[in-house]
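Here's the structure, in structure tokens; my notes come after.
Removed: one protein chain of the complex. Kept in place: all other protein chains.
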Amino acid sequence: MDGGVPGTARRGRLRVAVRMHGASAVVTPSGELDHHTADLLREQLEGCVAQGRSRLVVDCSALEFCDSTGLNVFLGARTKAEAAGGGVHLAGMLPPVARVFEITGADAVFTVHRALDEALTE
Amino acid sequence: MDGGVPGTARRGRLRVAVRMHGASAVVTPSGELDHHTADLLREQLEGCVAQGRSRLVVDCSALEFCDSTGLNVFLGARTKAEAAGGGVHLAGMLPPVARVFEITGADAVFTVHRALDEALTE
Amino acid sequence: MGSSRPVTPDDRGASGPGDTAAPLVAPVRRVLLAGCDGVVARARDVTREALYDWGWLPARTPQARARAEDALLVVSELVTNACLHAGGAQELRLRGRPGLLRLEVTDTSPAPPTPRTPHQGSRPGGHGMYIVQRLCSRWGTVHHPEGHGKTVWAEITGA
Partner (left out) sequence: MGSSRPVTPDDRGASGPGDTAAPLVAPVRRVLLAGCDGVVARARDVTREALYDWGWLPARTPQARARAEDALLVVSELVTNACLHAGGAQELRLRGRPGLLRLEVTDTSPAPPTPRTPHQGSRPGGHGMYIVQRLCSRWGTVHHPEGHGKTVWAEITGA
């Protein structure tokens, strides 16, 4: 699947699904986001922005692991999305993923939602 | 005593004597050359060069300690002396001082003499 | 985990700082991590397995579970850094002591990790060692003799 096109892409321990919902692109990474898999999510997020979908809603409810390499992907996508007039919304983070955002203070620069529907109905 | 003028200067654990011998300035540091005392030797060596005495013969036979800060003084003086057409000759180094020059490879850039008379009669 | 094997206390060259005289009373696990293919995920797998073997997992409390997850995060950071900044990780060593897990990653670069200061939460980059600093009671670098690389280690205390 090409970057940001609705559908599902997979690399090693990460799967990334993309679908459109109104003005938002809903990106659903599942599995483990690290050095080996970060490129896949980066391509998908940047692909959405390149296609004019700059309101990115990331459904994190199936993301089981994320380290600083994964965090960098979200931070980079945020810059691109905001430059295009949008932003990155993170929904449903599990505790180990939420922890990375908390201890680095990165949670302050994203719009964080408890659950996906909250991010979509906003 | 002003920099490089014949006589003796002292700072803490270092004493530096300077005398003229033909074309050479004979500089005799005695004691411990380190962070606390390096400036004193630097002033004396640079003072000699500033006064046109760029053949510096350093009598190290009473120098009991020298670390990398001391080594830097000799390396800096060498640049100045060579730029003025002279050089730095080191004579009579005791084992702990010789060791610093050996392990850093700095001994290769100085003219090293076993004893002072060798450095003066050359 | 075929390549994880116990070490003997007399394996001095590979032991961590301060272990020079003290006997190795703690369980140790060593895994070779040549190259960078899949090693970060593999290092987490090995660490998770040790956490089960050494009683950190399954966790009795959410706090204890968070500490085990912190250990997986820290090992991920250390191995990633060896790949990104030191030409690849060589070996992962895990040492369990009562209430303490010590993670050690060796690589062949002599340069130490240098946490970026000030840390900026909003920008990509510089988060790895910041995370290590925040989650670990101590961390450090041991430089191997003759310029043969280094070990970066970090210690996590249990819940």
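General remarks:
Going in written order, the chains are labelled A, B and C, and every chain counts its residues from 1.
FYI, contacts are C-beta pairs under 8 Å (C-beta built on N, C-alpha and C of every residue); 3 or more make two chains touch, one makes a residue touch a chain.
All values reported here derive from a predicted model rather than from experimental measurement.
Although it is left out of the displayed model, the omitted chain contacts the following shown chains in the full complex: B, C. Considering C:D70, C:D107 or C:E155, the position touching the chain not shown turns out to be C:E155 (whole complex). Although one chain is not displayed, subunit C still touches it through residues 15-23, 25-26, 97-98, 100, 110-115, 117, 133, 136-145, 147, 150, 153, 155. Touching the omitted chain from subunit B are residues 12-13, 32, 34-36, 65, 67-69, 71-72, 75-76, 95-96, 99-100, 103-106, 108-109.
The rule is short, and it goes like this: only the chains that are shown with their structure count from here on.
With centres taken as mean Cα positions, subunit C sits 28 Å from subunit A.
Each chain gets one centre point, the mean of its Cα atoms, and the points for subunit A and subunit B are 65 Å apart. Shared interface positions of subunit B, i.e. residues touching 2 or more other chains, are not present.
Counting partner chains per residue, subunit C shows two or more touched chains at no residue at all.
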